[in-house]
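Shown here: the complex without one of its protein chains, the others still in place.
Let's look at chain A:
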Amino acid sequence: MGEDPPMKRIKIALAGNPNSGKTTVFNSLTGSRQHVGNWPGVTVERKEGKFSYGGCEVDVVDLPGIYGLTAYSLDERIARDFLIKETPDVVVAVIDASNLERNLYLVAQLLELRVNVILDLNMMDLVEAKGISIDTEKLSRVLGIPVVKTVANKGDGIEDLKKAIVAPPKRPGPFQIDYDPDIEAAIERLSDTLKNKGLPKEYPLRWLIVKLLEGDAEILEKVKKLPEGSGIEEAVLKTTASLERNLGYDLETAMVERRYGFLKGLVRECSEKRLGIEERLELSDRIDSVVTNKFLGIPIFLALMWLTFQFVFALGTPLADLIDSFFGWLGTAAASGLTVLNAPGWLSSLISDGIIAGVGSVLVFLPNIMLLFLAIAILEDSGYMARAAFVMDRFMHALGLHGKSFIPLILGFGCNIPGIMATRTLESRKDRILTILVNPLMSCSARLPIYTLFAGAFFSKNQGSIIFSLYLLGIILAVVVARIFKTIFFRHEVAPLIMELPPYRLPMVKGVIIHMWERGSLFLKKAGTIIFAGVILIWLLASLPVGVEYASEESLIGRLGSALAPVLSPAGFGFWQAGVALFFGVVAKEVVVGTLGTLYGVEEAGLRSALLQYFTPLSAYAFMVMSLIYIPCIAAIATIKRETNWKWTGLAVGYSLILGWIVAVLIYQIGGLF
């Protein structure tokens, strides 16, 4: 080992606008050597990867997609904290070269922060298709940084990019945006005043002053904490006020304008456009005129959702059945194998009744979940998802949310866990919390087996409509609950919709698969560990005290069920088996079905006739409603906790339990009057 020449390690970061192809560049650089974690202190995903090139081992951090480095968005704060605190050796700015000016805005901000930037002009094929030519040498000279051209989705230029990354970095030249003479003079004055005031050293002084003049709340907060903080604040405020008096409008707009002014000049100098313009965008606009049409928008959206679910269930259900029978076989095989080995009865029960049956009941959902994420990845990568959010914006206002919250809710129909995690894309914390709180009301695929069982037994003639009514009920309740929570907790918050609509693109297989796997495996990991623990706990409760028949009325869980029964009887299912089934259902909703099977000691086929003895159609419906609403499953609860805090988690559990009980009781009592 010691004889190998030591590998040089460098750390780089990828920065870029959303839809600049940054993720594709990341995937092309790192291949499969990547993993997803969280940024410290927040739950925004942090993607990291590695590659080796030219004797260098390169760690790549994919920053969130950002437009600038302001303190107003969580993603942008994360990016700039990373750049300042973790000081990467190189920052690759991936930009959509077909929108040069806007994309260079971020690059200018990176350069003002004095990091080592490599400019990656991505999507060069689009640039050429639009008849634009870019003078990269000039661009490189003016900005004082290396410039590389890539077409990441075809792999073009990635080699050049790697070469540029491992080449020894040059400190960037004296790049600096010249604001107006008045502003420059003010910056000069302030840097004299602030030079020896113990400002945080990790920030370049000029950048700090620029941010202070822009009114950056985070930097201002930091400065205020200094010994002479209040004096500095006063100096800054005075300067800002006098500058704004001269300008006649606010300073931050002025500074933005100057930056864009500089970039406009730069783009004019370094690029040239031939005639024959923007056909792809015209195509995009033409698609949009149909897809976001006043009358067609919502029907098209609904049709696409219907197709998605058809695709997921038509393909997923046979696969799920396969997994189901595999675990059935495995359980039996394990039990008989252990009997042959003379293993004690409890061990064989733990393994076959507990672990195999429990883990199997979760894995059964894997095909559906993976396929749903596949469909969603296709919708996202094609650019349609942004339109769906746009089309649904007006509907979402009824919930006190805006269009972007819609995507997490749609995901919730597959599984609430990724739905809850997808709220990370929302800028406003209040929107996130509200969307998380109502997400469990979206009927996830784990609740479907309960509906199919009961609707099949009691409403065989109109099964479909009964199940549909439950999905609808969930949506209606989500609207009501969201409105109520909005008025109680976040009265004045209305975050407006501002969302870029990327041009339609053909999704790429590799990108879509990676996307699907990231989300799906997260579900597998989180749900797997939690449910595994839950399953063992429940097995214990069902097996104790020693000598009792597994999951009988005398077991701990049976006694618990009996204790719950009186509470449930106003809803029409006041017997211990129902209580136990619902209790087990908190581990994972689909477990309700299996539990009822165990408790009545019958296979799934015999279960229907067993249920007919205990339930009436009315109490069966009330039971389904209860299963829909009451308490999210453990995995969902854990996810809510991870994304928020105990207070909101407690609220999510509490309100759903109470609401579920109330609605079930109302249905049973009012239904009984007729």
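Please note the rule applied: contacts are C-beta pairs under 8 Å (C-beta built on N, C-alpha and C of every residue); 3 or more make two chains touch, one makes a residue touch a chain; residues count from 1.
Going forward, contacts and distances are computed from a predicted model.
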item	value
Chain excluded from display, named as in UniProt, from "Electron transfer flavoprotein subunit beta", "Ferrous iron transporter FeoA-like domain-containing protein", "1,2-phenylacetyl-CoA epoxidase, subunit C" or "Cell shape-determining protein MreC"	"Ferrous iron transporter FeoA-like domain-containing protein"
Among A:I134, A:A386 or A:I667, residue touching the chain not depicted	A:A386
Sole contact to the chain not displayed, among A:G68, A:G144, A:G456 or A:P617	A:G68
Hidden-chain contact residue, picked from the options A:E257, A:D324, A:E518 or A:E553	A:E257
Touching residue (missing chain; options A:E86, A:E159 or A:E500)	A:E500
Option touching the unshown chain, where A:S289, A:Q310, A:T452 or A:N645 are the choices	A:S289
Contact set of chain A toward the excluded chain (per top definition)	67-68, 70, 72-73, 98-99, 101-102, 105-106, 130, 214-215, 249-250, 252-253, 256-257, 260, 278, 281, 284-285, 288-289, 292, 294, 386, 389-390, 393-394, 402-403, 494, 496-503
